[in-house]
Structure formats: C-alpha cells, structure tokens
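Shown here: the complex without one of its protein chains, the others still in place.
Note that the chains take the letters A, B, C and D in the order they are written out, and that residue 1 is the start of every chain.
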Amino acid sequence: MTKRKPRSLKTGLPPGALIHVGERKTEQPYVTLVEYGPEKLTEHRFASVHDSRDHRPSQPVLWLNVYGLHEPEVLTEIGRRFNLHPLVLEDILNTDQRPKVDDYGDYLYLVACFFTYDSEHLSVSSEQVSLIIGQGFVLSFQERPTGNFDPVRERLRQNGGQIRKLGADYLAYALLDILVDRHFTVLEQIADRTEALEDELMGNVSPAMLQTLHQLKRDTLILRRAVWPLREVVNQLIRSGGPFFQPATQPYLRDIYDHTVHVIESLEAIRDLLAGMLDLYLSSVSNRLNQEVRALTVVAVIFMPATLISGIFGMNFRTMPLLDNPEGFLVALGMMAFIATTLGLTFWRRRWLG
Amino acid sequence: MTKRKPRSLKTGLPPGALIHVGERKTEQPYVTLVEYGPEKLTEHRFASVHDSRDHRPSQPVLWLNVYGLHEPEVLTEIGRRFNLHPLVLEDILNTDQRPKVDDYGDYLYLVACFFTYDSEHLSVSSEQVSLIIGQGFVLSFQERPTGNFDPVRERLRQNGGQIRKLGADYLAYALLDILVDRHFTVLEQIADRTEALEDELMGNVSPAMLQTLHQLKRDTLILRRAVWPLREVVNQLIRSGGPFFQPATQPYLRDIYDHTVHVIESLEAIRDLLAGMLDLYLSSVSNRLNQEVRALTVVAVIFMPATLISGIFGMNFRTMPLLDNPEGFLVALGMMAFIATTLGLTFWRRRWLG
Amino acid sequence: MTKRKPRSLKTGLPPGALIHVGERKTEQPYVTLVEYGPEKLTEHRFASVHDSRDHRPSQPVLWLNVYGLHEPEVLTEIGRRFNLHPLVLEDILNTDQRPKVDDYGDYLYLVACFFTYDSEHLSVSSEQVSLIIGQGFVLSFQERPTGNFDPVRERLRQNGGQIRKLGADYLAYALLDILVDRHFTVLEQIADRTEALEDELMGNVSPAMLQTLHQLKRDTLILRRAVWPLREVVNQLIRSGGPFFQPATQPYLRDIYDHTVHVIESLEAIRDLLAGMLDLYLSSVSNRLNQEVRALTVVAVIFMPATLISGIFGMNFRTMPLLDNPEGFLVALGMMAFIATTLGLTFWRRRWLG
Amino acid sequence: MTKRKPRSLKTGLPPGALIHVGERKTEQPYVTLVEYGPEKLTEHRFASVHDSRDHRPSQPVLWLNVYGLHEPEVLTEIGRRFNLHPLVLEDILNTDQRPKVDDYGDYLYLVACFFTYDSEHLSVSSEQVSLIIGQGFVLSFQERPTGNFDPVRERLRQNGGQIRKLGADYLAYALLDILVDRHFTVLEQIADRTEALEDELMGNVSPAMLQTLHQLKRDTLILRRAVWPLREVVNQLIRSGGPFFQPATQPYLRDIYDHTVHVIESLEAIRDLLAGMLDLYLSSVSNRLNQEVRALTVVAVIFMPATLISGIFGMNFRTMPLLDNPEGFLVALGMMAFIATTLGLTFWRRRWLG
Partner (left out) sequence: MTKRKPRSLKTGLPPGALIHVGERKTEQPYVTLVEYGPEKLTEHRFASVHDSRDHRPSQPVLWLNVYGLHEPEVLTEIGRRFNLHPLVLEDILNTDQRPKVDDYGDYLYLVACFFTYDSEHLSVSSEQVSLIIGQGFVLSFQERPTGNFDPVRERLRQNGGQIRKLGADYLAYALLDILVDRHFTVLEQIADRTEALEDELMGNVSPAMLQTLHQLKRDTLILRRAVWPLREVVNQLIRSGGPFFQPATQPYLRDIYDHTVHVIESLEAIRDLLAGMLDLYLSSVSNRLNQEVRALTVVAVIFMPATLISGIFGMNFRTMPLLDNPEGFLVALGMMAFIATTLGLTFWRRRWLG
C-alpha cells in the first residue's frame, strides 16, 4: 500500500490542477533530449525548460525524458508545446496512478511503475513512469534519475540491432520492455525469500516466520495490483494501438504481453504457495501444542500416583501394613514405579490407538 | 448495513407512491437555484417551492439543488415542471438506493452516495445524492445541507477554469467528481486504521483487536457495495451517455472512471490485508496458548518430582535410608534439584526438536 | 433445502404427465376471475372449473387466479382453453421449480416463489407462484389462498393510479412487483436476526450461537438460490419480453430489476457478515481456552511450590533446620508466599511479553 | 474419482485405436433393435453382429442399443454400417469420458453417465452411455444391461403419449431425459445423508462423522464433474442441434436444461451445507476441549489448596498453631473447603466475564 494520503486533498479542485501528489521530491528536475534517425543521433541535456526554448528538432524520432516532477511549470511548458490535455499533466504529477493507457487521438498516454525490492525489510517500493507516445516522438517522465532506461540509451548510441532504423513506436516498446522485465527481478527476489521461508517452516516454526509470511503476502498484493492492469495496458496497445504502433512492432508487443502473463502466473503461484505455507505454520503450532500437553501428561502420570503412595505411607494411622517391615520402603518405591509404568503404558497405547 | 427496514412497508403500493424512506429527516427543506453562462451567474434560494413559482430561467445552464427530502410536495412540484417519471421521484425519496443511472430519454437519473467515516466508532455513514442531468439543466437532491458541493459552487462564482464556458454536462461531471473523490477520504481513513491495527497485531493481541478487525471488515463491505455499482454507473455514462455528454467531456468521465477503479482496487487490497490480519490474530492466540501450556509444564516438571521426594522422605516406615544421616536433608534437596533439572532439560530438548 | 424427494419419482414418465409434486395440498382448489378495462371491472369466483364453462370474457384484460394445485383436472381444463403446452402444466404442478421464464410464442410462462420467514425456528418456507402472461390475459397459479395478491386486487377495484388504464403487461408487472418486494420482508428479518446474533457474539459465546449462525447461513442459501435466477427472469423480460411488454412498462420492469439486484447485494452482504461472525465465534472459543489454561497455570503456580515446601518440612529426617525454631512455621509460610509470588510474576511477565 | 489408470496406456497410439478402457467387462455383449413408426413397431435382439447382417430397416425410426463394450469388433461393424468416425468409436470404448456432444455433420455423438449411489458405503458409481443421433436413427451404447432405458421401451411398445408419432430426435430426448432425471435420484440420496449427518452434528460429534463428511464431499465432487459438462451438452443441443432436433422438440430440450440447472444448484447448495458442517464439527471439537480443560481446572482448584493445607499441618515443626486444639482438625477441613470454594468461585466468575 503506497501512500494514498494526498489524494483526498484534491477533492473539489478543478481537473487539470497541477499539484504534485507524491512523497519523493528529489533533486533539481532536468530534461534530456535524444533525437535520432538511422544515420545520426544527437543528445541534449537542459537544466530548465527555458534553456530548451530555442531548440528545433531535426531528426525523425525525438525522445524527451524528464527527471523530477515537483516543478509543475516544466510540465506546463511541455504540455503547451506538445499540446497535451490538462488531465494528462495532472496524471503525470499524480504519482499513485494505477497502470493505464489513454488514447487522446494525437498521442497515447501510458503510465506504469518501476518496482524495487528491499529484500532485507521485505518491502516493495515503486516509482511511477509516464510515457507519451506520439507520431515521431516519445516523452518519458520519471520521479528521479535512476538509470533504468540507460540500456536503451546505450543501444541507441551504439546503433545496436535495428533500434535506430525503426520509429518512435519501437522506442516506446523498448522502454516498456525494460519496465515489464523489471517485474521479474522483484518477483524472483520474492520467490527466493518465499522458498527460503518454506524450508524454514519444514524445521521449527517461530512467530517471526508468520510475520515474514504476512509481509511476503503484502508484497505480492502490491505487485499484483500493478501487474494485472499492466497486462491490460499491453493488451490494449495490441488491440487498439493502431495508429501509433506499426504492424512490424506487433510481435514485440505480443512478446511483452506474454511476459506480463508470465509475471502474473508466477505471482499467483507464489500466492498459492504462501497460502499453503500458512496452513503448514498453523498445523506446526498445533502439533507442538499436542507435544507439550503430552509432556505434561507424562509428568503427571509418572509423579501423581507415586506421590499418592508416598502420601499413603505418610498417614498417621496407628495400624498400617508394611510400616514395620524392613523391606517396606523398597516395596513402596516398587509400587510407585510399577503404577507409573503401567499407567504410562496404558495412556500411551490408548492415545496411539485413538 | 444501512437501515433496510422501511423497504418492506412499501410492498404492494403502486409504483410512484411518494413516501420518504429513510431515517434522517433534518430541517426545513429548501431549494437553491444557480443559473449561469460564460458571462453571467445568478443565484436564488427558495424556502418553499411556491416562492419559486414565478421564476423564469434566463441563462444557458440551470442548476437546481434541493436539500431535505421529507416533504414529498416539493418533489411533486419539481417533477411536474421538469416532467419527471413517477419512478424517478419515488427513487429520490427512497434513500437506500444502490448507485445506478437510468436513461429516461429526456434526462438521465443518477443516484449515488456521499460517505462519511466516524473513525472513533469505526462506522461508515452515507447520504444519498440524486442527480438529474438534462439538456441545459442539472437537478441535485440531497438529504440535508452538508456543503459537499460548495467547491463547485465556488468555482462557478469565481469563474475559475473553464466551468462557466462548458455546459450542463460538465457541471454534472464536476459534481460527480466530488462524489467519487469523497470515497478516497473514507478509504484513506479506513486504510490508516487498518495499518495501525496491523502494527498493534505485531505486538500483543487482545480480543478488542478482533472486534476492530471485524468492524473494519464491515466498513469495507459497506463501501464495496457502493463502489462497484458506482463504477458501473460511470462506465455506462461513458458508453451510452451520448446525448447528454459531449465528446469534450468524455476524457473527464474516463478520469472519474479511473478514480472509481482506483478506489475499488485499494478497497480490495485492504480487504486482502484484513483477511491476512485475521490469520495473524488467530495464530497469535495459538502461540500464546502454547506458551501457557509450556509454563504450566515447566511448573509441573519442577515441582512434581520434588514433591514426590519430599513425600517419600515423609513416609513413616521404620527402616528408611538417610533419615538418620545428618546430611540427609541436603541430599534430599539435592535429589529434588537434580531430578527437576534433568527432567526440565529433557522435555525442553524434545519439544525443541519435535 | 425444500423437499426434493418426489422429483425422482417422475423419472421415465412421459413429459407433460400431470402429477402434483409438492407437500402442501391444502383445501379445495378454487378459481377467481377478474376482468377489467378503464371503465368497468367484474369479479367471479368458481368453486370448480365446470362452473366457469359458460363464462364469456367481455373486458380488455382478464386475470384468472387458481388457488390449490392438487387437482390436475382443473389445470387440464385451463390448459385446453388457453392452449397451453403440456410442459407448462407439468411445471405448474411441480412445486420445486427454480424461478424461470419461458417464451412459448403465444404467451410467457413465468415461475417464482413467495417466501415466508419463521423467525422463531429461523426457517424459510416458500410457496410457488406461476404466471402466464398473454395478450390481454394473465393467469396466476398459487398453492393455497394466502392473500399475497390482495393489494393489486384492491387497487384494481378502487381504480387507483393508472392500473385499470394499462394492459395485462402492467398487471403482470404489479404481481411481480409484490413478489419481488416480499423478498425484502424475509431479508430484513434475517438481517435483524443476524445483527442481533452479532451483538450476542460480542458478549459471551455459547454453542447455541453457532447453531443459530449455521441456521442463518442455510436461510441465506435458500434465498440465494431463488433470487439469482429471479434476477435473470426479470432481466430476460426486459431484454426479450418484447411482444408482451409495451415500452411504457419497461421502466417499471427496470425498477423491479433494481430491486432484485438490491436483494442480491443485501443477501451477499449478510453472507459476508455471517462468514466474519464465524471467525469471531471461533476466536472467542480460542480466547476462552487461553483463559482457562491461564487459570489452571495460576493455580498450579501458587499451590505447587507451597505444597513442596510443606512436604519438605514434613520429611522425617532427624536433622533438619528450622524445625525446632519457634518462628519456623511462619518462616515456612513466608517462603511459600514468596516463591508463589515470584514465580507468578515471572510467568505473568513472560507471557505478556512473549 | 473413477479409475483413471488405463488412460496413460494409450499414449502414443494412433487415434481410433479400438481398445476398451474400463474395468467392468460384464457378460456377453448383445444388440437390441427397435424400429417404429406411428403405426408399427418391431423389436429384434441379436447375440452377435453377424446375426444382424441380413436385417433391412423398414420403419421411419430405428433405435439400436448395444450392451457391453468389450468386443471391439461389434463396434467396428456398426461403425462401418453407420459410417462413424474412428474417434467416435474410440470414445465409446473409452469409459471415462466427460459428458460432451460432438457434431460430425451426419450425426451427433453424445456421451454421458448413469449414476448409482451406494448409500451404505457412501460411494457413487457411474456407467457410461453413448448416444449417436442421426436422421431417423438413434444408436445407444451401454456398458451392461441395466434396464435404465426400459421406461422408454415400454412407452414405445404401448404407443403411449406421442412418442411413436414424433421422430428420432424425440426418442433421443426421451433417453436423455431419463439420464438427467437419474441424477436427481443420486442427489436426493446424498441430500438425505447430508441432512442426517447435520442432525448428528447437532448432538455429540465423533471422528467418524468427519469421515462421513469427507466422503459426502467426495461424492458431490464426482457428481459435479459430471453435471456441469452435462448442462453444457444440453445447452449445445438447444443452440446448435439444429439439423437433428426439430423446433417442436426444443421446449423439451429446454425442460431438460432446466433440470440440469436444478441438479447443479441443489448440488452446490449441498456443498455449501457440507462446508458449513465442517465448521460445526471443528467448533464442536474446540468446545469440548474447553470443557475438558475446565474440568481439569475445577479439579485442580478444589484439591490443590486443600492438599497444601494438609501438607502444612503435616509439617514437623515443633511449634505450630492449632495442632493441640481438639477442633484443630475440623478447622483445617473448614479452611480447605473455604479456600476451594472461594477460588472456584473467583475463576468461575472471571472466566464467565472474560
């Protein structure tokens, strides 16, 4: 459950009110710009939007990336130049969006999340990424510079594969591909922790394991809330991304779609496993209770009859058998041992047969 | 579960019978009227419907708001002027409607709820709102004056944003937007309470926490019953609100739709969390039982053998070893300590290994 | 679970075999006939079908109601006059039908149930009602005279509202409306009992409450089996009741549809609540077990060490400290109290911290 | 779970390999042949397929029934004459089919099961029936002669109802009707056993009841696996049985469909009930545990303090109060009684209030 608080602060405000909703205002926001074609690639970095005012695009594909969302005026300026709907700008700033894609006619607005897993505290954190996919341009908005998109940047620079020959839709695919694949990283960490926990549960259980189990469940819940709509996003791109995605890019989208389904199924399998592990835990606790009650019974069965016998021979009746017999003491001890053994055996057998 | 009682009182009555079904008859009902266009805005307030009889609308958009539903004659009069179907009037008075939208050809009838959360008693209360959306007019009906719609009223007055330039459909959207966003407020309060409870459960559990858990579950149930149909309402407006909602308003409706989906998913996540917390609670109770039985066993293991030994040396046999030995007493105490320790260790080990 | 027995008796019989399947054969069956138009209304009552042989209908709308189904010949005669399919007659007699509507071209056959709740024995009983809706006529078949349809009969007589002006479809709607609304009555009784039980569970639990819980669950199961298909019935009337229901009646059907959805959601909410209450019950039982074990441990912790000390000073060693000391007795008592207190505190603390 | 073993033996064999998969090879297979029209009916019985070689059909409708499936050559011959697909023949012999209907253009292949319930061992057994429905002929294949179809045979002979006047599709319906109705018989037996068990659970529980519960669950599972696809089969006949089922037979199919839905709903209701009964059982076990622990506590509370007092007055201190007092003994007994009573009352009250 990421922080939801600030949502309610916006109740009643007009739509398009550009207020940054989110907790992690990091550094100074900045903008990078990559333009490329099969032949050429140029890169720019602007510390403010004003710096970029005189820039004129010269290549077929333009990729503008914004790091840091807490200065609404950057967004306002970009929104003005690319003619973006006020609701899009509002959604970019609102960093608790669920993954979705909206078709605004001239461009697609797509929002999703990069997940990071802190395997020590077993907590999932996420960072929202917005993509605007238009004819010949892709705009990406991230909360802070994380280097997540660096592999694509590198492939563009090195002109590796066919990425420079294909259009903005292929670039969008490449970014989305990284985004989806990042889910695997988190999922694998959760799966490893889950399997480690399973092994621990096979041994001796402790309440701490239950906490871990609960925490892992929460993690899968968070991931699940993001992945199911993400699948729908990709599905929608395949079905109706028509004007923006060329037929040649379709197999790649289908490939991403398969990946999201793969993530979902692994996630559900982990969840099923966790559910089964709770049963394991609870019955381990029950079993241990049985053992403890049994231990108590054993103690009672051995010592209570013996204590009674000692009590009997400690009574102060004048006439009592055995008391004057030199072997009396040993006889009494023998009676104690005999009764305890007999009773112990009896209960043992009845319990095993019951 | 809001009060359902009065429903059954209406069995067999003809449809359109205007009987107020609901518990909170508040003050004297009154009617406010806002008319506006891009240029001008006029406001009126009528204590009774008769006062408004001579009023003639003069602006493109008319917004009539009614506070208080317990005087059916107000509704009858409004129904007559705006030509409303008897079933609509019946539904407005019937304050336990589930959210829905009905298309009556000349207007849409929409009903939903404002929720309020009492975080002390963990109880959700709701107030029904009916909207009638026609060409150039919006009628809204509330159970009592709560000021929920004041932000819109304010934006209209201040001519902020584009609200005065757009038509009645945008006004309807703005009202609906507030309505949906109010769910976030309640949801966040429930989520906060849930997370607080989760932290408490990590410590020592008490039956009161179970009551809280149960109460939170009930709250989510109530909210859920309202939000799922609300999503359907918005979805229906998008799909078939055709004649009443202009294309330019569509993205705004889609935005509300996203919000309802967001509410639903957060709600389901809270419900999943609550389900997991019940497991936490139950196994905490089990764990504590184990600890108590263990404590009991420890006591028995330490004292029963020692008691037996004291009993043995308290027997009245004439011939018993050690009794005359000056160190006898200490030997007996040593035996007690030795046996208790040995037994204790044995059970300890078996329980830890078992 | 209503009695299902007789069903299997019909295996292998030809379809349309008119055997009354049901338990409650009441009195002598009789037939009432109401004919009406905007101007006029006539009523007849026939003790047997033969009596009605010479009757000729004279008004636009005809409503024939049959009480008592155990004389198949009544049905045969009606079937012959209104040209009913043998399967329809079979279904009317078969009083464990699930709600459904079948379109036989010339008429619709609709079957549903009136429910009654015995809130003392927490049991739901039902009575089957069959409606045949044709052009200008409605036939209704009930198992016994219960007066369920009396409000409609009264409205017809008093010419209240518009019922006399509208056709047979509106009459069918009015009957169906009563039928659906009766579910609310039963539901509210179950809901009241459920909430009462919930309050009881907050106090001290007893096995009898579990019985009540189980019984309430059964009741909701029975109701649920009836309401889900009933919703489908109404939905089907709306979608394809075309030739029989005029457009003007559509809003009324939609209204009934909303009511069935309302019943379903309330029912599911009650079921969710009952499921949560079982958890409440079970953990109350667990909590009490903990308390009892704790009580036992307290007793053991206080008395076992003291008993040991008394045993020690009851040993017969010749040389023992304190025995000859005049304060010896008080010292021994002091030791008992001290050890019991110390031990008690220790376990107390460990259990609270554990 | 019927025996699934032989399935895997067929891995890798070519399709249409005629190997009988099933356990119950009964007697000598034989074939009966009924031909009829409105006027005439002839019956034949052949001990082998060779006997029937010279037979020429002479009536509009032909019904061939085969008992016993373990001689593949019988099937091969029939398959050759009626031009059946090899996969059909393979499916007929494979007696663990799930209910299905396949359209092979010239005929429909339908397979389903007759169920029998052994209410003593609570076990469901089944026998597969295959129907081939063509223009003017119905072929039926049963594992052994059980007389299940005798009522239809009898109606054909006695020319009762309209069965002789209608075609092969009505015959197919009549056979299917018996098949579906047989499910009611089994279901009613399971329902009776379930209700009997419910009554038993209201009294004192025993582990044997849990076994019964588990067995009943298994039975419903088996039935369920058969009935859900059966509903689909009937549904498919209604929707696309076009060339084989005449419009006049449609209402009859719809009637069967209603029956399958009825069976499914009763089955699911029983399953819900069984799930609730497990909760009843488990909490009865918990309740009893509470009672036992309470009994133990009562014993401890009464006897431990008294034992301590007796121990105290058994100590060998020289100076002790009361010992020389003639009422000392009674005072000691009084103290015992007083402390036990006080403690007992205290715990009693605390437990009832806790």
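Note that contacts are C-beta pairs under 8 Å (C-beta built on N, C-alpha and C of every residue); 3 or more make two chains touch, one makes a residue touch a chain.
From a predicted model like this one, the values you see are computed outputs, not experimental measurements.
Peer 1: Using the touch definition from the top, which of D:30, D:104 or D:348 touches the missing chain?
Peer 2: Considering all chains, including the one not shown, the answer is D:104.
Peer 1: In the full complex, which of D:58, D:291 or D:346 touches the chain missing from this view?
Peer 2: Per the contact definition at the top, the residue touching the missing chain is D:291.
Peer 1: Considering the entire assembly, which residues of chain D contact the chain that has been omitted?
Peer 2: Touching the chain left out of view, chain D contributes residues 1, 4-5, 7-8, 10-16, 85, 87, 91, 96-98, 100, 102, 104, 204, 207, 210-211, 214, 217-218, 221-222, 225, 278, 281-282, 285-289, 291-293, 295-296, 299-300, 303-304, 306-307, 310-311, 313-316, 320, 322-326, 328-329, 332-333, 336.
Peer 1: Contact with the hidden chain only, please: which chain A residues?
Peer 2: 150-152, 155, 160-161, 163, 174, 177-178, 181-182, 184-185, 187-188, 191, 195, 202, 251-252, 254-255, 258, 261-262, 265-266, 269-270, 272-273, 276-277, 279-280, 282-284, 286-287, 289-290, 293-294, 296-297, 300-301, 304-305, 307-308, 311-312, 314-321, 343, 347, 350-352, 354
The rule we apply is simple: only the chains that are shown with their structure count from here on.
Peer 1: Looking at the contacts, which chains touch chain B and chain C alike?
Peer 2: Common neighbours, chain B/chain C: none found.
Peer 1: Which angle of rotation, from 0 to 180°, maps the CA atoms of chain C onto the equivalent atoms of chain D, to the nearest 5?
Peer 2: 70
Peer 1: What chain is the most remote from chain B, judged by the mean position of CA atoms in each chain?
Peer 2: Looking at centroid distances, D is the chain farthest away.
Peer 1: Using Cα averages as centroids, what's the distance between chain A and chain C in whole Å?
Peer 2: Going by mean C-alpha positions, chain A sits 42 Å from chain C.
Peer 1: Counting only residues that touch at least two other chains, what does the list for chain A look like?
Peer 2: Within chain A, the residues that touch at least two other chains are 314.
Peer 1: Would you mind giving me the full set of chain pairs in touch?
Peer 2: Per the contact definition above, the touching pairs are A-B, B-C, C-D.
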